[in-house]
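Removed: one protein chain of the complex. Kept in place: all other protein chains.
For reference, chains read A and B in written order, and residue numbers begin at 1 within each chain.
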Amino acid sequence: MNKPLLTVGLTLSLLVPLCAQAGAKEDFQKIYSDAKSAQKDAGDFKWTTTSSRLKAAESAAESGDYDKAKTLAAEALKLAQESVDQRKTQAEAWRKAVIGG
Amino acid sequence: MLKAKIILVAMGVALLAPQVLAGATPEEDRKETVEYFKQMFPEVPLKDFVNGQYALNEDRRAQWQSLQDFPPYEFAVAEGKEMFEAPFANGKTYGSCFENGGIGVRQNYPYFDEGTKQVITLELAINQCREANGEKPLKYKKGDIASISAYMATTSEGEAFDIKVPDDPKALAAYEDGKQFYYSRRGQLNFSCASCHVQNPGKWIRADLLSPTLGQPSSFPVHRSKWGELGTLHRRFAGCNKNVRAEPLPAQSEEYRNLEYFLTYMSNGLPVVGPSTRP
Partner (left out) sequence: MRKGLIYVCLTTLALGVAPVVLAGPSQADIDRGKELVFSRKDGNCLACHKMDDGKLTGTIGPELADMNTRYPDRGILFKRIWDETQFNPQTVMPPFGRHSILSKDQINRVIDYLYTL
């Protein structure tokens, strides 16, 4: 589950010094939109921490700080993916906690 | 590590059994729930579970009772009564929308409406009544709706909750949905409602004493000192969701109504005691 994230992270950390600001906006937009769609996929298992990272990323982008925006969006993406995992595992796991069940 | 694995496997096996049994009827669920909490708290009389945390701790209970002479919600209840009795612009009153004029009906909510195939809570019914009479709906978490709901609860004081799951697959699905919500882990902190209120009632989480599932909705709406006012059950649901870093759902969303349906069914037979005070 973390592998693609790790790859994203590594790629980013390699790319950042190379293309500095140039690609930062596009990078941000891509990660941000991935994070948004993962958050949507979480359904009624959304985390408040994801929402606040998304908001913070958005306002960093509005003020033109795309590096910061990107970092925050990447954090939001990771949290959103974890909440999607939670939704999927709970679809069955909840039964194991039921009283007498 | 190997040891851990063996434990995990053993647990896996132990946990297989429940799954086979799942699919119990609401009434079987309720009986098992009652039995579970009776065993956990053999010294607590069944009806006392409506007092939540106060049923489980003498000190807290004594403190709480000393505050009951001048309950802080008294004024709100009086206002609720006034609003309940005041005619809408069209001359009708809330009473016209409810059985028995809305007096002594709290214990029958929420119910499954076979016409619209959905769970109707008391607060939803209050707003439906307003809209049917050309009035704007009220906000769901506090304020007027909490006062009206609190007044209606007082007219049912001591009546036993009598929630029904009619013989309709949609009704059963709504109940099951609420049950699944109650037992599903949510939020970054990974708690289900049951993690706290089934696994750990009677224990302290920081300075809060956890109440059991049984009797949980009986006192609502409640006046919390933290809120400084009355709040509805769905406001509490939202708070408990947020505390584990889960996005709350809107008050009166289908999810929360189904949750209330399940939760109140578990309290069938226990008396209506709302409104009450909580920390």
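The rule is short, and it goes like this: contacts are C-beta pairs under 8 Å (C-beta built on N, C-alpha and C of every residue); 3 or more make two chains touch, one makes a residue touch a chain.
Model, not experiment: these values are computed from the prediction.
Every shown chain that the unseen chain touches in the whole complex is listed here: A, B. Of the candidate positions A:Ile31, A:Leu54, A:Leu79 or A:Ile99, contact with the unshown chain belongs to A:Leu79. Screening B:Ser96, B:Gln128 or B:Asn200 against the full complex identifies B:Asn200 as the residue touching the chain left out. Although one chain is hidden here, its contacts on chain A can still be listed: residues 75, 78-79, 82, 93, 96-97.
Counting the whole complex, the residues of chain B in touch with the unshown chain are 1, 4, 7-8, 11, 15, 188-191, 195-196, 199-200, 203-207.
Quick note on the criterion: only the chains that are shown with their structure count from here on.
Put simply, the C-alpha centre of chain A and that of chain B have 34 angstrom between them.
Of all residues in chain A, only 44-49, 51, 79, 82-83, 86, 90, 93-101 touch chain B in the complex they form.
Within the complex, the chain B residues that touch chain A are 15, 18-19, 21-22, 24, 28-29, 32-33, 35-36, 179-180, 183-188, 190, 192, 194-195, 198-199, 242, 245-247, 249, 255.
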